[in-house]
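For this view, one protein chain was removed and the others were kept in their places.
Labels for the chains are A and B, by order of writing; each one numbers its residues from 1.
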Amino acid sequence: MLAYTLKRLAAAVPVMLIVAIITFMLMHIGSVDPASRIAGELATPEEVEKIRIAMGLDRPLLHQFVSWFGQVLSGDFGTSILNRMPVLDLVGQRIEPTLSIALFTIVFAVALAVPMGVLAAWNAGTWVDHLIMALAVIAFSMPVFLVGYLLIYQFSIELRLLPVQGYKPLAGGVGPYLRHLVLPVVSLGLVFLALIARMTRATMLEVLNQDYIRTARAKGLGNTRILVLHALKNAANPIVTTIGFGIAALIGGVVVTETVFAIPGIGRLTIDAVIRRDFPVIQGVILLFSAAYVLINLAIDLSYALFDPRIRY
Amino acid sequence: METPILQIDDLSTHFFTRDGVVRAVDNLTCHVGAGEALGIVGESGCGKSVTSLSVMRLVQSPSGRIVNGAIRLQGRDLLALSEKEMREIRGNEISMIFQEPMTSLNPVLSIGCQLIETIRRHRGVSGKEAWQRAVDMLRLVQIPEPDQRMREYPHQLSGGMRQRIMIAMAFACDPKVLIADEPTTALDVTIQAQILALMSDLQKRLGTAVVLITHDLGVVAETCQRVIVMYAGRKVEEADVGDLFDRPRHPYTKGLMASMPHLHRGLGNGQRLKEIPGMVPSLLDPPPGCRFAGRCAHATALCTTEEPPLTETGPRHWVACWHTGAPAEVAQ
Partner (left out) sequence: MAVTDTVSLPAARSTAPTKGRLARFARFVRRHPNIAIGALILTLIVACSALAPLIAPYDPDAINPAERLKPPSAAHLFGTDAFGRDVLSRVIWGGRISLVVGLTVALFSVGIGLAIGLVAGFSRIADAVLMRVMDAMMAIPGILLAIALVALTTASIETVVFALVIPEIPRVVRLVRAMVLSLREQPFVDAARAVGTRFHMILIRHIMPNTVAPLIVQATFICAFAILGEAYLSFLGVGLPPPTSTWGSVIAEGRKVFGLAVWVVLFPGLFLGFTVLSINLIGDGLRDILDPKLSRRQ
């Protein structure tokens, strides 16, 4: 187990290195000159040149990359061009809302999607199945912002049940914190929910056709036990894998959701940085998100052994 | 004759597919007495497995349906029971062993878990008692180190071992009837003999009635007292084992026997095993008359128009053929 974990971590190193290269290259493919961006719009060509040399932007790309990556490895993601704050501090300030939305969304989506997928598979071919799958494909197709705005319109503006926009940190009390999360989580969660529900149904259909399910029925076991213990445990790994892959889509969705609900999270931070060409922030955020994705999927790989005794590391 | 423990009357199980109705089992009547071993023989696709699933009421729905008939366990009609009542019967009064030991056990649950859940489901005993019972059952099916096996998973065991566990599971609640659907087909020949011997032994010791479904007449000869031969969803012949082997009446039965190697008769002087020409007819809109007519050397006009009734041609020997009066040696 430990050996396997280390092996997988080692395999993640080249992946992260390539992510770093792509991230680094982003700054150089564009039509915007980083040095003049940093110098500001009022800078003279001489000042821009001075900055270029001071930042090492005149050196060969490989040289620049090595020194930048070295700094990143030592935990220094650079400073924002905009407000001169270290990128990590900026991210730290904004992480709470983003993490809250992401975690609650996963919980919300999984808690609903798995039972829905199981129900659809168990009733395959009936109206229950058709209804659930129709809802899933609709939820899967509707843009996050449409769902978000409709929810705001209905629940915040018309019914005045929930806050329209914004975010309240957990430190300010659990009530307001949760109330501000409800709509973002639901609108972001629908896509994720649909994804998992479809995967759950497909996997369960396959599992329910297996011989051991027939054996379980021949033993006189009840439906609940067959579905939950015998079938779902076998279907768990593909479902968990989908959750892992879905995390990438979820992160993209968080960016849009934060804009719809005016939540000051990492998504907003990224958009603001992109619009203002704040390279260190863009690079830092992309690197951190990618690292999170890689680590989450590694954790998911390791979790396979939990559900399936045939997998040994 | 004493009242049978399991009585199947006029059973018809059909599959309603997009292309039409598949008559997998058509008007089948048979019975098993207490402690008796009945063999059901036929090629794959002849309806023998559907028969067994019908008895368990596990025919794949919604396409498959039992459309007619009665299945009585000690006089109680299983088809009239609710699904909940039926669950009390499955694994308890009637249990089943399947063909594929490799896939019939749940790969993610331990052997112990799978044994114990059956026992607890039907016996309402404590976990500790169920564990003890499970270990005893493993010992009964001659599995070494049962305590250790309880904690292992199916993939850690060989095919023969897994089939022993299936047998242990099937006998765990002292069923009245055990249905074994091709229990040895997927196993090595040497293991086959062991498993059959084990089943016969347990059957005699525990007095369980056994329905053995197989395509292998040799297996039937070794294990069963009575045989039913099925062809294309219908029963074509029924007799005591010895009687059937000595005096097969239906051309299909004769064909089956001719296609089987005989140890004492040998295959010497360049003789080939006989095969039955042709193919099993489609069960979708089967032709009228005898379903074997298309492959039968003795078929006449009557055979292709009228369905032959089952007639008793000897003591406890029934045949559905228009030509049972024909000389017995015609097939050879």
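Keep in mind that, in the parts below, contacts are C-beta pairs under 8 Å (C-beta built on N, C-alpha and C of every residue); 3 or more make two chains touch, one makes a residue touch a chain.
Worth saying up front: this structure is predicted, and the values here are computed from it rather than measured.
Enquirer: Would you indicate which residue among B:I5, B:A24 or B:L78 is in contact with the undisplayed chain?
Expert: Of these options, the touching residue for the absent chain is B:A24.
Enquirer: Quick one: say which of A:T5, A:S36 or A:Q210 touches the chain that got left out.
Expert: A:Q210
Enquirer: Pick out which of A:A43, A:L99, A:A124 or A:L229 touches the chain that's been left out of the picture.
Expert: A:A124
Enquirer: In the complete assembly, which of A:R52, A:R94 or A:R277 touches the absent chain?
Expert: Touches the omitted chain: A:R277.
Enquirer: Identify the residues of chain A touching the omitted chain, counting contacts across the whole complex.
Expert: Given the touch definition above, chain A has residues 14-19, 22-23, 26-27, 29-32, 124-125, 137-138, 140-146, 149-150, 152-153, 157, 164, 202, 205, 208-211, 213-214, 217, 248-249, 251-253, 255-256, 259-260, 270-271, 274-275, 277, 282, 285-286, 289-291, 293-294 touching the missing chain.
By definition in this document, only the chains that are shown with their structure count from here on.
Enquirer: Can you tell me which positions in chain A touch chain B when the two form their complex?
Expert: Checking each residue of chain A against chain B gives 125, 210-212, 214-222, 225, 229-230, 233-234, 307-310.
Enquirer: If we count contacts the way the header does, which residues on chain B are in touch with chain A in the complex?
Expert: 56, 58, 62, 87-92, 95-96, 98, 100, 103-110, 117-118, 121-122, 153, 155, 166, 169
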